[in-house]
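Here the complex is missing one protein chain, while the rest keep their positions.
Going by the order they are written in, the chains are A and B; count residues from 1 in each one.
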Amino acid sequence: MKRLAALVLVFAMVFVLALGGLASANPTKLTLWTFIHQHARFYQVMTEKWNELNPDRQVELEATVLPYDDMHNKLQIALQSGVGAPDMCDVEISRFPNFLQGVPQLMVLNDAFAPYVDDIVPSRLGIYSKDGNMYGAPTHVGATVAFYYVDILEDAGVDYRDIKTWDDFAEAGRKLKAVHPDKYMGIAETSAGWTITAMLAQQGSDLVSSDDQPQIDTPEMLRAVTVLQNMVAEGIITTCPDGQPDTEGGKGFLDQGNVAGVIMPQWFMSRYLDEIPSMNGKVAIAPVPVFEEGMPRSLGLGGTGTVVTLTASDQDLASAWLAYAKLSEEGNRMIWEDLGFDPCNTALWTETAMTHNPDNAYNQYFLNNVFDVLNEVKDEIVMIRSSSISPTINNYVTTVMLNELFEDMLDPAEVLEDAQYNIESQIF
Amino acid sequence: MMRKSVAFLYNQKVAPYVFVLPFVLTFLIFFIYPVITTVQMSFQDILPGMVNNVGFKNYERLLGDRIFRTAVSNSILYTLWTLLLLIPFPLVFACMLNSRSMIARGFFKTSLFLPVVTSVVVAGTIFRLMFGEVNGSLMNTIRMFFGLGPIKWLRVRETGFAAMVLMACWRWTGVNMLYFLSGLKGVPPEMYESAEIDGANAWQKFRHISVPLVKPTIIYVLTISIYAGLAMFTESYMLWAGNNSPKNIGLTIVGYLYRQGWEQNRMGYASAVGLVLLVVAMAINLVQLRLTGVLGRERD
Partner (left out) sequence: MEFYSRRNYSLVARIVMVAFFSILSLIVFMPFYAILLASFKPGEELIRYGLNLRFDWDLMSLANYRYLFTGITRTGAYIAHDYLLWFKNSVVLTVVQTVLTLLVSAWVGYGFAMYRFRGKNFLFTCVLLVLMIPFEILMLPMYSQASSMGLLDSIWGIMLPYLAHATTIFFFRQFLTSIPKDIVDAGRVDGASEYGIFFRVVVPLMKPAFSAMAILVGMNSWNNFLWPMLVLRSGQKYTLAIGLNTLLTPYGNNYDILIAGSCFSIIPVVILFLSAQKYFIDGMTMGSVKG
């Protein structure tokens, strides 16, 4: 009786396997969550390309766009409880450390990435890794650059190419103020840390120390925030609605032509194209000003690491598809052409057919070519540290500290001391 | 067998248990179990794929956590402000509406009541935009009308908090007024008349007749206001379009629980936050119910 049962079972399994083999021409459904519409569109395009190349491993992608907070919260709880997670998910860099704590409930992607890793900037893979295991596929380098509104700078007799240091930046601001008293040279962010982080990186510092401790109350930080606060006090730069450029209010503020210089990662150029129409043909891109010439002029900021969850239905297919979509040369090409981001395959940065394509909408919008700038600073691009304490630090810096500095104009030394103390009280 | 069990269910002694069964099930599944789990989790560090018992550590951490202190003081302050504004004023309004020389009572009742039917999501959006920092926002227009410069309402502690309290007043004044109106209905008009004969003025009538007679209503409104104040979250969430208000102006205890548990993935720590709130809410409410005598009466 038992033997018969075993026999039936074996037959059944063979049958199922055979069926599976036959059915492989049918697309396998993969689910993916993201919080950006453009990403969903990009993934669909890459799925078409994948299906052309892999007739026997067809993919049907179901990409759902959820609000930022909501998506991360739900993924977190779904992974915790082991039910309800999608096969793949975009995880924003500042939330990523939460998912690497304990035993990550994510697929190790080393094997899937192996065919492509040699072309990819290692630090961008490293930021989504733990103990030598890669868990996330990066989207872009996110090299920080300066976006200048050339028309009003010319009114003030400023050539944006001459702005090399923060002193130059402040001086340009003073000239601008003389001509356009209602315009500002830049934005002091209060709900994001783009500029602050860039200024720290220039001095070789970071919000997190190499031994995973918060380092807020440092001379480097003091120097950075003092420079910014002085410019705010002088009226050269200003805080903006919603606290930073990459928000509804911030983009509206830029669209009104209020600001001459914006320090943002390269990917912000896609926001110009989509949501800041009035600046078309008026903006040039340049390296970020530094404290002293010779300091590194760029760092990679922002980004999403796409993960495959441990509960994914077809883990192998999902990882292979993901690696292809985001790390292959075709994928990297699309990341620039469709999304307007600086791809992690930096070899492509010098391929002029792609980078200087005159039909490219991004190239048409801006006065100069972004890759000329990127290639200039390529070897200076620093990477920030990301650790399990980063979410706690970021939260405090972007809700409390920067507001105290640039809205309330409190004494920087005291604010930093306070911040260090308060953040430490939350870390354990 | 079947018939027997049906007959059993129809027994007059068994029927009450069948009636209360849905509550008992809900109570066990969606109350007792979560409470026990919360207590248990508050003694743990819960990380993806691993759980460690840490004893009272989460509670020790709470004592040293300065942001938690901000959240607690915000919640208490918010509750106090709502008590201060949402009890005396609606009570006076109710007395005025109840006055015999008042006309168009129904209309005013309705118009003051209307805001509460808007959801917090919509109300929060309206207030966020009204208190916008751009020059043309409603509140800045009003300031400019009086010759004052625009300010960033939601970024300054005082004005941000005021916006939050104001939104609560906008939504709840009418409701509390209705409660008081119904309390006043029980006051016989003869009492006022005889007071007048004795020469009492409006204030004396208010102080010595109305207030004592609506005292049970006042205590009831007090209780629900404390409860709602301590549990406040969505109002702040919508007013700042997210849980992270500048300088944590609008961070409440529940907001902190949400931040720690959902946003920062520290469920054990969040559970400890929740239990602190649970104990506080229960203590306050038990005192309240004792005062109103509801609990006592139930025990016959």
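The rule is short, and it goes like this: a contact is a pair of C-beta atoms (placed from the backbone, for glycine too) under 8 Å apart; a residue touches a chain by one contact, two chains touch by 3 or more.
The structure displayed is predicted, hence computed values, not measured ones.
S.K.: Indicate each shown chain that the hidden chain touches within the full complex.
M.R.: Per the contact definition above, the missing chain touches A, B.
S.K.: Which residue among B:51, B:77, B:162 or B:178 touches the omitted chain?
M.R.: Hidden-chain contact among the options goes to B:178.
S.K.: Considering the complete complex, identify which of B:54, B:67, B:95 or B:251 is in touch with the unshown chain.
M.R.: Among B:54, B:67, B:95 or B:251, only B:95 touches the chain that is not shown.
S.K.: In terms of residues, what is the contact footprint of the unshown chain on chain B?
M.R.: Within chain B, the residues that touch the unshown chain are 10, 12-13, 15-20, 22-27, 29-31, 33-35, 37-38, 41, 93, 95-104, 107-115, 117-123, 125-127, 129-130, 132, 134-138, 140-141, 170, 173-175, 178-179, 181-184, 187, 189, 192-193, 196, 202, 205-206, 209-210, 216-217, 220, 227, 230-231, 233-234, 238, 241-242, 254, 257-258, 261-262, 267, 270-271, 274-275, 277-278, 281-282, 285-286, 289, 292-295, 297-300.
S.K.: What residues on chain A make contact with the chain left out of this view?
M.R.: Touch set of chain A with respect to the missing chain: 35-38, 64-68, 70, 74, 77-78, 80-81, 83-84, 241-242, 246-249, 251-252, 255-256, 274-275.
In the analysis below, only the chains that are shown with their structure count from here on.
S.K.: Can you give the whole-Å distance between the Cα centres of chain A and chain B?
M.R.: About 39 Å, centre to centre.
S.K.: Along chain B, where are the residues that touch chain A in the complex?
M.R.: Chain B residues touching chain A: 46-50, 57, 61, 64-67, 132-134, 152, 155-156, 242-248, 259, 262-265, 267.
S.K.: In the complex of these two chains, what residues of chain A are touching chain B?
M.R.: Where chain A meets chain B, its residues are 69, 72-73, 76-77, 79-80, 98-99, 101-105, 190-191, 239, 241, 243, 249, 391-392, 395-396, 398-400, 403-404, 407-408, 421-422, 425-426, 428.
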